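Have a look at the structure below, then the notes.
One chain of protein is taken out of this complex; the other chains stay put.
Letters A and B name the chains as they come in the text, with residue numbers starting at 1 for each one.
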Amino acid sequence: MPALTWIITDIDNDIQQDNFRITPADLPGTSQAGQQPAWSVTQRVLHGGLREGVRLIEIDNGRMKLMVLPTRGMGIWRACLNGNQVLGWQSPVRGPVHPAWVPIAEPSGLGWLEGFDELLVRCGLESNGAPDFDEQGRLLYPLHGRIPNRPSCHVELTVDDSAGTITVRGIVEETRFHFQKLRLRAAVTTTIGSSSFSIHDEVENFGGTAAEMQLLYHINLGEPLLGAGARIVAPIREVEPHDLASIANTKTWDLYEPPTAGVPEQCFFLDLLSDQADQTRVLLKNAEGSAGVALRFNTCVLPCFTVWKNMVASADGYVTGLEPATNFPNKRSFETQHGRVIPLAPGATWSAQVGIDWLTRVEEVTGVEKAVGKLGETTGATLP
Amino acid sequence: MPALTWIITDIDNDIQQDNFRITPADLPGTSQAGQQPAWSVTQRVLHGGLREGVRLIEIDNGRMKLMVLPTRGMGIWRACLNGNQVLGWQSPVRGPVHPAWVPIAEPSGLGWLEGFDELLVRCGLESNGAPDFDEQGRLLYPLHGRIPNRPSCHVELTVDDSAGTITVRGIVEETRFHFQKLRLRAAVTTTIGSSSFSIHDEVENFGGTAAEMQLLYHINLGEPLLGAGARIVAPIREVEPHDLASIANTKTWDLYEPPTAGVPEQCFFLDLLSDQADQTRVLLKNAEGSAGVALRFNTCVLPCFTVWKNMVASADGYVTGLEPATNFPNKRSFETQHGRVIPLAPGATWSAQVGIDWLTRVEEVTGVEKAVGKLGETTGATLP
Partner (left out) sequence: MPALTWIITDIDNDIQQDNFRITPADLPGTSQAGQQPAWSVTQRVLHGGLREGVRLIEIDNGRMKLMVLPTRGMGIWRACLNGNQVLGWQSPVRGPVHPAWVPIAEPSGLGWLEGFDELLVRCGLESNGAPDFDEQGRLLYPLHGRIPNRPSCHVELTVDDSAGTITVRGIVEETRFHFQKLRLRAAVTTTIGSSSFSIHDEVENFGGTAAEMQLLYHINLGEPLLGAGARIVAPIREVEPHDLASIANTKTWDLYEPPTAGVPEQCFFLDLLSDQADQTRVLLKNAEGSAGVALRFNTCVLPCFTVWKNMVASADGYVTGLEPATNFPNKRSFETQHGRVIPLAPGATWSAQVGIDWLTRVEEVTGVEKAVGKLGETTGATLP
């Protein structure tokens, strides 16, 4: 049976399905339905508080549930396994937050922080780093860019019953007349019955003149996976601490402390080794080595990897960010000086994939550790 | 019969009742229903213009109707008595305004003024005064703070039939990751058949590190109560005029002129006397002494009282503000220098009560005047 596609949102054709639900029973010839996990994909509109009007797509692949936010740039709010384990983190911000409540244009450039609570946030597209200002102190680029607070103008679900995969695609545009005309085609795919998913993104310059872009995947993990003794395993060529608080802790860049009120955040910029196909892997495992999250991506496409360690009190958002990206999340002007922006000719596209495996058994964790080990050195850091 | 509670909004449990209505008939055993005033509590969503999407709760206690705005920080839009008298004021802004239309993050810091039309606005929680800027002129604290333009994430109604009271509670959070994590639990209670209501608020620092807060109750009264000859009666220790326009009018700080186009606003900072339990009262009465509004509150909890006199043309918003608060509504940096911020340890809470009596008979007005008189000097002003 060929893959089937359902349109959830399409502004060009005036389609917006507020209450959407597809299950195996919606496939023609449901004979296999009894054999495969009872997957489903639903969309609904959230109400109340800061979430009023946010659309939530829940992809339940029969084992894992992914919560996708078309209203927030196709971010992934959180993932759940077996109905009770949650992948993500506890932000003091109680989201998902509708972008109308996120003051990204505030003069400080920090308003983005009022909407930050997701497992996976795309940062970009014109810029993705720290706030940047003109010589008069006027905001030029807000923290982490505009795309995570833009809504999708097209959303669709594809089920490939033969391949056993479910894919949700969304189109999000970051457009300002006279300025950027960037279109994100974001896809998330999961295999039925698995605890893995992957991101397949494409960014197009649909304007008539040359453009530049940046993209960073802000993947955020907190308790219970994160905790004292949790550790990153990565094939590092070099680790560069970002600031004074990080320099003082460079030797333990890969190790996590317990939640501690008031400790400064740390940030490390990693240069990763990869295989002959430029593929690399990064693992975050818990202290026991019994659970983890592993990333897979291409270091030519996403050459900069940032580890953000925010080991504050749980109430303040104890979390780490694993962040494969086109660049480091410095100010846009600094990254431009260092050549870390992606030029896009008119009509040109850039694309990337990130695979995310949620590991729940010791053997899975050690398996990834071995795979990382084959790529190269996994501990130690070279100071700049 | 114990008090009964109904949930109107609760984001944690995906509850949002858009069309909510409770009357005595909803109480178990309605035998008393015929004897007590026909009270009701309803919630609905407003539509059109700047009010699109604003939730309005109407508490009708059988005599007085209170209009509460969960979408606007649990502010009180206005009160009505006997179906035709209105307590509040006529703002040129035609609200209630949905926060999406209020540009509080505008560089001037004055965008709050586009949403200002309520009887009672809470100003806070991180700051509550004039806009404050950094050394480059970038906005740090917008006018009157963020809480009045934040939505409630939990709202509930409690009816205590034995006590004859109706209470609406709301939770509003002012949260920015890396910055404040302040939670307001706001309650408004009214006794069935009365023309009084009271505010019971609690502010919690739910973050893991020390925080600071400010809160000011901006209680706004206009015509017909306010008018030429209306007067404030308060037990004053000291009156401090805020600026040049106020200094020139210090002797008449307690007296109101008729609406006059273009006159500058005046502002007086009051130090109030109180009784042995730290309770004080402030009265605004009309020229005839036949109607008024009286406040009751604790001067240890709310030590700073501001009288704002905006005696402009009716079309521009002829109104006075009676403003019990933790501080004076100066810039946050100035108030910090003078120690007028409330420190909140992690998990700590601050709480306050303000009673508001709508007086409609001469005897009620003179009764409050006598009560104020017992507290101390009620006229005259000591210049700084």
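Simple rule for what comes next: contacts are C-beta pairs under 8 Å (C-beta built on N, C-alpha and C of every residue); 3 or more make two chains touch, one makes a residue touch a chain.
This is a predicted model, so every value here is computed, not measured.
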Absent-chain contact - pick from B:Gly170, B:Gly222 or B:Gly317: B:Gly317
Missing-chain contacts mapped onto chain B: 46-52, 91-94, 100-101, 103, 105-108, 110-111, 113-114, 116-117, 136-137, 259, 261-262, 312-317
Chain A residues touching the omitted chain (full complex): 9-11, 14-16, 18, 53, 99-100, 104-105, 107, 136-140, 150-154, 173, 175-179, 181, 206-209, 346
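One rule holds in what follows: only the chains that are shown with their structure count from here on.
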Distance from the mean Cα position of chain B to that of chain A, given in whole angstrom: 42
